[in-house]
Structure formats: structure tokens, C-alpha cells
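Of the protein chains in this complex, all but one are displayed in their positions.
By written order: A and B. Residues from 1 in each chain.
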Amino acid sequence: MKNRWLSVVMGVLLVLAFFLPSSSLAAEPVVIGVCTSLGFLEGYECKYAVELAVEEINAKGGVNVGGTMRPFKVVSSDSRDSEPGLPVSEALMAYEKMLLTHKPHAMIPGFFTSEASLAAMDITAKYKIPWLATIAMSPKFQSKILENYDAYKYNFRLCYNAIYFTKAYLGSLKMIHDEFGFTRAFIINEEALWAKAIAGITKKWFEGQGWTVTGVQTYPKGMSDFSAPLLKMRNTKTQVIVFISSRPETVVFADQWRSMKIPALLTGMLPPLCGEDVWEVHKGKVKGIVGIVEPGIIPVEAIPESLKFYAAYKKKVGKGPGSSHGPGPAYDAVYILKEAIERAGSLDGDKLVKEIEKTDRRGVVGRIRFGKDHQVPFGTNPEEGGLGVDFQWQEPGKRVIVYPKAVAQGKIQLPPWMKKAK
Amino acid sequence: MPRSHKEDKGSKYRKERLDRGIKARSDSIFALSSYREALYLVFPRAVIIIGLLILPLVLDEYWTKVLVITCVIAILSLSWDFIALSGMLSLGQALFFGVGSYLAGALNHYWGVSPLFSIPLATIVGGALCTILILPVLRLRGIYFAMVTFVLPLIIISIIEMSGVLGGVEGLSALSPIPNLWVTAYFIIFALLAFFFGFRRLMDTDYGLVLKGIRDNDQAVMSGGINIYWYKAQALFIGGAAGAFVGAFMTHHYRFVGLPAFSMDYTILPIACTVVGGTGTFAGAMLGTFILMPLTEFLRAIGSWRVVFYSFLMVIFIIAVPEGIFHFLQRKYHQFERWVKTE
Partner (left out) sequence: MSGMIVYGLVNSAVFVLMAMGFSLTFGISGVANFAHGAFYVTGAYVTWQLVNSLGFAYPLAIGISILITGVFGAIVYWIVLYRIRGMELSEVIATFGLGVGMLETFRSIGLSGHSYKLPKFVDGSMEILGVYVDFQRLIIIGVAAALVFFLWLFSHHTKMGLAFRAIAQNEHTALTFGIESDITAMMSLGMGSALAAVAASVIVPLSLIQVDEGKHILILALAVGIVGGMESVPGIVIASLVFGFAQIIVATYFNPHYTMIVMFAAILLVLVVKPSGLFGKFKELEERI
């Protein structure tokens, strides 16, 4: 008796597994698809940002699609694409599943990793919906759009990409040089495509400007002891450390930099150390570190939209954003989508793309308009384009903006165990 | 007269299991005396073959893709089962898969070899390469063998990451695709059926007998004057080639190869599927795969809990139902049970 039961149950399971109808939603709301690494900081914070914008818009009545007011609806799924060892195909499957089950009208903020984002462009071309990216940073995104406009025109990026980011960063390095007279730098980056690219660009810039690059090293994932490179930095009298990594090793490195009292300024792309609660969690040990974020993560007075966003986000989530880029543009993206829909009067992908291209508004990161390559240009003037701001952690736990000059709040302070070169 | 053992409480009953009459006559000697007996034998196999062939026609595009991946994992499970039947425990299916993937990818990317040739080439060279890599540890006990197969994919990942060869962290993309979904689906289905029936046939021959002997008691086989290392290497080659084959196939299916080709997923899934289905008979691996893979696809909604689900399922099955589902089904099919009064 029991055994027969078992086989019946198994049989039913088998059949069900193949033929269970997938649920579909009513066509009424305008659906925004959030398919990204929801387990990671940038991923879920962008989701909050999107939800924040959707709540605000829905509270005012929704979006006007050719005469009818319809609400926005957010559907999300975890693509896990930032997990090491996860095949890109898995992420793509998650994307396709979302497309088939929920039929979103647009995708925000796009995948976490550039690898997955690039691979997804072909799928997006097939389904013809706008893809507004705010996390992945590879400039290859842009070159593909330029190469094959008709297929890839659905893709846009609102956050800074590796090139603009590096430009912002290099600007701050120049400022450091002018201020302190430093000329010796050491670059250390994680084992990732974008990090290597930034390291390469930075090295070339240093050499072009006459700095001495005392070393360029790549560290493997999972490295837990940076004493060797740190000692090397000390022995070569390095004055500025450029650390490029979004992984937790950043914490280990910063910690060792501090306890080994290496006489160099620690700067770089250090997302794990840029969030608001970092000072508290690490009990002030991040003091003196210079990092880069986009406005919105830190309220920038010169950009009122960033102040508004920061306050609204904090109210919704309970604390400010902890990532270094992503949520601000994701929030803007929803508004941009809304405006494009209202201008186009429909949800048709091609029409939306045309309207999105015409976007010119003030957003959280500065002025948002798209270049031919569907990327928002970033610079040093929030009136002209987006902004990447450098800040330094200073007592009593504030992130003081030190660059660009247009929005700076304070000056860089050297760590106490270090002396000026001038 | 009490009709069943339940009604008659007075006497003691025991359960008796007997082979069906047909089986006694048809198990391995095919002296069948009626069409009914022939049907009995053919039926399970026919279900598999016909079922697989029909599925792409019935399913929509998304589920056909799922079917393709299921077949791929099924072949990996078969390969794992084959290697296990020869007495080796491989924790490195990802190794075979990854090597095959990269070989096909490299052939296609650097030398423009079309999938028609790159897949067979990658299969053979991949199998050989993996065998050579594992050769040094063939002599070791099961645990060490398992450890090395576990660690090898990670080594290769490190090397590729570090040196940036073969596309490094970025991988190789924009590789030639397989013409269309129909070709893809039927190609892999035929391959699966070929591997499935091929492996079963192989194990029934004398060659297979030697392999099974090595698993059971290698010293006895050695004392029979047979060089077990040579046989083990061959078994590894065959299993490895099967793994490399699907790796190469997937490279062209996704038009991309990268570090994730060596991911742990490709090791765990086949083992979980085979354990659930039943080790030792290839049909168990197939069954397990076709149960588990659609199930996990269906559970995609729960995100990373999927992995938790099938790893714990694997553990539960290996403790509680070590023979797997297939053996249970097989028993039902081949035997019948009845209650018999004891004296």
C-alpha cells in the first residue's frame, strides 16, 4: 500500500514538473523587472531605490500611458550573477524566466556583473524592452551599442562606467599631487576584469604625469594577508596607495594598512568601505581612507535631488545607502521611464527607446542625458553631466567631500603617522 | 476462507517476493516465446526513447532549453556513474566539463574550427587530457582520488585567472553557435541515448565485467594478471570524454566559455541526481536527473535555496534510501509480492 502511494506521488511530481502552467500577471500595471544579484549590496539597494521611486509615483496616481493612468509594479528575481563560479547561462536563464513569466516592460537596474550584462544584450534585443543599467561598469556595453545600434539600442547606462569613474578618480589624484606633492604610488587590484582595466589606465596616467609607480600587483580572491605588498610599499617609500576592489579583502587590507602604520595615503575604488554604517561597524578604523561614490550615496549640497533622494531612502530603509554606486541612478531610471512612457504615449519598446534618448533632466547624480552610446557622461560639473565625488572619512565619522572643487566640503587629512612630502 | 492476510488474524504471514514469470525467462537470455514477453522487455526502453524524442515537439522554447540542460547533466551523471562503477569516486565532473568547454572554445576562437569538428576533437582530446592529469593519483585510495579530482578544477581556475590565457577572467565569447534549437535539442538527445544504451551495453560485456571487478576487489583482479591501472585509465578516459563532450556542446550552445565552466555546480548536480536515482545502474542516473532537474527549475523562484535543497536531498537519499529510486522501481517491475501463510 505504502509503496504504491510512493510511486503515485513520484509520478505526479514528475508530470507536474514539466507541465505546471507558469503564472502570468494581469496586464494592467506597468511592470518593471529587477533581475540582479539581490544577495549583494548594490543589488538589493537598487531594488529599494526602484521601489522607492515606484511608491512615490504610484502615490501620485501612477504613469499616464496614452490616456490611462496605470500603476507601476516591481517584480524581482535573484539572478545570483555576482557569485563566483555561477555560469553566466544561469543568470540568463533567470532573466528569460522573468521575461516569460512576468512580461516586464522594462528592466532596471540590470545585472550586477558586466559579463552577464553583455551576454544579456542579445536577449534584450529579442524581447525589445528597455534595459536601464545602473550597476555594471564595463565600457564594452557602450562599444556594442555603437557597433550594432539597431539590435542593442534598448540598453542604457545611468551610472558611471569604468572610464568615467577612472577620470573622476584621476582628477582627485591630481589634486592630491598639487596639494601634497606626492609622486610615488603603488597600485594593487583584485583579480577582476574591471579592476585590471582601471589599474592599467591609472598606471598609464601616473607615468604620463611623471609619478613613479612603485608597483602594480594583482591579488587573488581570498587573500587574507597583505603584509607582503604593504611592506613593499613601505620599503619603496610609497606615498599613495591605489586599492581597487569591491570584495571583502578591502577590509583586511585597510585594517592591516592601519595596524602596520604604513606611511601612505590609502585611496582607490573601495566600495566596501564607502557605506554609511562603515564607520560604526569598523569602529572608526576607516579614518583617513579616501573613496569614491556617486552623489545620493552621500548627500551633495550642490545637487538638491541627491539630498532629496538620500532623505527619502533613509526614511524607507532606515539607513543611508551602503554601496558606492547604483541606487541613485536606479531611482532616476524609474522617473526617466515614466517620462518616456508619457511622452511616447505607449509601452512599445522602440518608441520608448526614442523618448529615453531625448531625456534631459536633473537627477540624483547630476544632469542626466545620454550620449550616442547611451551612456550618461560624467565629469566635474553637475550642471553638465553626472558626478563622481571623492570623500574622506574624518572624525567624528563623517564622509567629507574633498573633490571635485565644485562640491567639496573639506580638505584631505593625512594619517597621523605620515609626514608631508613638500 | 480469509481473503487476505489482514482478515485472517489467527495465523502468521510473511511477505514473499518472486520474480515474474517473464523475467525468469527473459532476463539476459533472449529466448522469448511471445510478443507479450518481447513487449515487456522493450517497454521501459521504448518509453525512454520515444518520450525523449517527442518532448522537444511538445515543449515551448524555454522548457526545451531546460530539456537540453537536463540532458547535459544526465550525460554528466552517466559519466559519473560509469567512473564509479569502475571503482573510482570522482568529485571533479567539473574538470571534464571545463576542459572540454575550453578546448572547444579555444579551437573555435583561435583557429576558427566549426562546431562540427570542435566538439568531437574536444571530446577526445579532453578525455585524454583529463586522464593524463589524474594519472598520477590512480594508484591512491578512493579518498585521495576524490580529493584530487575536487581540487583540480580549482587549480585550473587559478591558472587561467592568473595567467589570463584563454580569455582569462573574461572568457571567450561570440563563438559559433549550433544552427538552431531543434538541431541542438535532438543532437543532445541522440547523444544521451547513445551514451545511455552504450554504457549499459559496455557494462554487460566482458570489458565491463573487468571494470566491475576492479570496483569490487581490485587485488583479486590484479592477481588474475590484469593490469588494473590500464583499465582504470581507460574507464577514466571514457567517462572523461563524455564529460568533455557535453562541455564542448555547452560552449557552442551558449556561444561562450569562461571560468564558470569549472564551477562546482557541474560536480554536485550529477552526483545528486545519480544518488537520488540510484547508483550503479545508468538508468538510475537518468531517472534521477529527469526528476531533479525539472524540479529545481520549477523551484527557481526560491533562488539560492535550490542548491540547499538538492544538496540536502542528496544527503538524505544517501543515508536513508541508498539504493535510490530506480532500484525500487525496478523491483516493482520485475517482481511481485504477496503474503504467504507461514507454517
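In the analysis below, a residue touches a chain if its C-beta (ideal position, glycine included) is under 8 Å from a C-beta of that chain, and two chains touch if they have at least 3 such contacts.
It should be emphasised that the depicted structure is a prediction, and the values quoted were computed from it without experimental measurement.
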Where the complex has a chain not shown, which of B:38, B:113 or B:154 is the residue touching it? B:154
Of A:229, A:268, A:349 or A:366, which one is in contact with the hidden chain? A:229
For a quick check of understanding: of A:40, A:309 or A:335, which residue touches the chain that isn't displayed? A:40
Can you tell me which of B:116, B:140 or B:194 touches the chain that was removed from the display? B:140
Where the complex has a chain not shown, which of A:100, A:123 or A:252 is the residue touching it? A:252
Omitted-chain footprint on subunit B covers residues 84, 89, 91, 136-137, 139-144, 146-148, 150-151, 154-155, 158-159, 162, 218-219, 228, 264, 268, 271-272, 275, 279, 303-305, 307-308, 311-312, 314-315, 318-319, 322
Considering the entire assembly, which residues of subunit A contact the chain that has been omitted? 39-41, 84, 191, 217-229, 231-232, 248-249, 251-252, 255-256, 259-261, 272, 275, 277-278, 281-283, 322
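Going forward, only the chains that are shown with their structure count from here on.
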Given the complex, residues on subunit B that touch subunit A span 59, 62-63, 65, 158, 161-162, 168-171, 173, 250, 254, 256, 258-265, 290-291, 294-295, 297-298, 300-301, 303-304, 325, 328-329, 332
Help me check something: in the complex, which residues belonging to subunit A touch subunit B? 3, 6-7, 10, 13-14, 16-18, 20, 38-39, 77-78, 80, 85-90, 92-94, 96-97, 100, 115, 118-119, 191-193, 196, 220
